[in-house]
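Every protein chain of the complex appears in place save one, which is left out.
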Amino acid sequence: MKATCVISAKDLKTLLRGLNALVSEARLHFTDKGLRVRAVDAANVAMVIATVEPEVFEAYQTTEDDVVVGVDLDRLYDVCKSLDSKDIADIAITNEKLTVTSGSMTYTIAVIDPSAIRREPKIPELDLHAEVVIDASEFKKAIAAAEKVADEAIFEKTSKEFKIIAEGDVESVVYSADSYKLIEANSGEARAKFSVEYLKEFCKAAEGTIRIKLGTDYPCWLTFNIKDGFAIEYILAPRIEV
Amino acid sequence: MKATCVISAKDLKTLLRGLNALVSEARLHFTDKGLRVRAVDAANVAMVIATVEPEVFEAYQTTEDDVVVGVDLDRLYDVCKSLDSKDIADIAITNEKLTVTSGSMTYTIAVIDPSAIRREPKIPELDLHAEVVIDASEFKKAIAAAEKVADEAIFEKTSKEFKIIAEGDVESVVYSADSYKLIEANSGEARAKFSVEYLKEFCKAAEGTIRIKLGTDYPCWLTFNIKDGFAIEYILAPRIEV
Partner (left out) sequence: MKATCVISAKDLKTLLRGLNALVSEARLHFTDKGLRVRAVDAANVAMVIATVEPEVFEAYQTTEDDVVVGVDLDRLYDVCKSLDSKDIADIAITNEKLTVTSGSMTYTIAVIDPSAIRREPKIPELDLHAEVVIDASEFKKAIAAAEKVADEAIFEKTSKEFKIIAEGDVESVVYSADSYKLIEANSGEARAKFSVEYLKEFCKAAEGTIRIKLGTDYPCWLTFNIKDGFAIEYILAPRIEV
């Protein structure tokens, strides 16, 4: 056994769904400071970063500082999504396999040689000075509406408000929230355009609140604070007109 | 601004769904006596008539006696159907566009030149002397069952009961309600056959109660009383055997 941990089935499903929203395979790092995952999608457009601190787990143990395991997220999420959210899940990792036990069910999946999976990307250093925090449910609603009229959405932050703008040929959808509606907002200003398709995928992991960091024509950095010690972050490259 | 009004998102969705059940485009008339819409489908088989009195709106204002605006109902309903039913919706109309604002979302859609949309039909004068009122939920159930066995349904009113009859090759479905079950019924008698496909579409707007007026081999006239001052009516031509 290289690592074992116990986590609520609900959190496990949120984690796998959040990763699988962007990539089909990933390397999970069971480090002595908790679970860490970083991956970029095949098109190099977005990055996902998952952080699960040890305190999120009901039990957490690794035999090395950094136990790395390659997993097929499509398959793993497919079986795990039917776990009962009220159950807890025991995860056990060996050199050959990853096992999830929850209730009366045990799922075992062969692990993938980590070297066969694309290397983790570096987390970029970005100067994103505009920042807001909004309800995940509001964000989901805005992206769902945007999707109906366009395949791109503009995120616009002024000193007074935050907007998500989607413009179609004959129609447009605008989500707008002023400082009264926003959970948090700084005074930074920025504007950039993003793929609605990616944003929609990210919404799958949306729970609680979302911190959005922006810079003009820079990537956006979305942080989904699932709970204390558990975050899923996405960095999405902008679409830039030429 | 040519007209502005405020209506519950729930009522707006019901209205658009009811119109869109029959037509893709329509002229909305914001008159000084409320919103009025009349349209026939492309096949000339059915007519929809919507009436929303000023008191149904939380606010209602027009700059002319009859502000006419052409709208693409497919698109407008598609975006509006995701509005939160508990919200209210602000509608604003200019020469160029119709805007719906609800919660943090603003939808804007270019209006269509009314002259490009088929003219409103005259409301026919029909002598429909048989009349019943039934629960919309019962009507929906009857049409859903009829749809499984046939593409035509017979509406039959005798002095004692009202029936919806669908006959397939080896099976039949009959909804029947006597005066005890009917909310209202007069003594008129009539029998006519209708397309189940149309009836099924009309069911989308079904809420509350439905008044059904019939004449033998005449059109049926369905009035969906959504609430006081708000009605959606359909007039459906019969299928007549030769």
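Per-chain numbering from 1; labels A and B assigned in written order.
In the analysis below, contacts are C-beta pairs under 8 Å (C-beta built on N, C-alpha and C of every residue); 3 or more make two chains touch, one makes a residue touch a chain.
Since this is a predicted model, take the numbers as computed values, not measurements.
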Contact with the hidden chain (one of A:D78, A:D151 or A:D217): A:D78
Kindly state which of the options B:E58, B:E171 or B:E197 is in contact with the chain not pictured. B:E171
For chain A, residues touching the missing partner are 72, 75, 78-79, 82, 103-110
In terms of residues, what is the contact footprint of the unshown chain on chain B? 138, 141-142, 144-145, 148-149, 170-177, 181
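Note that only the chains that are shown with their structure count from here on.
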With chain centres defined as C-alpha means, what is the inter-centre distance between chain A and chain B in Å? 44
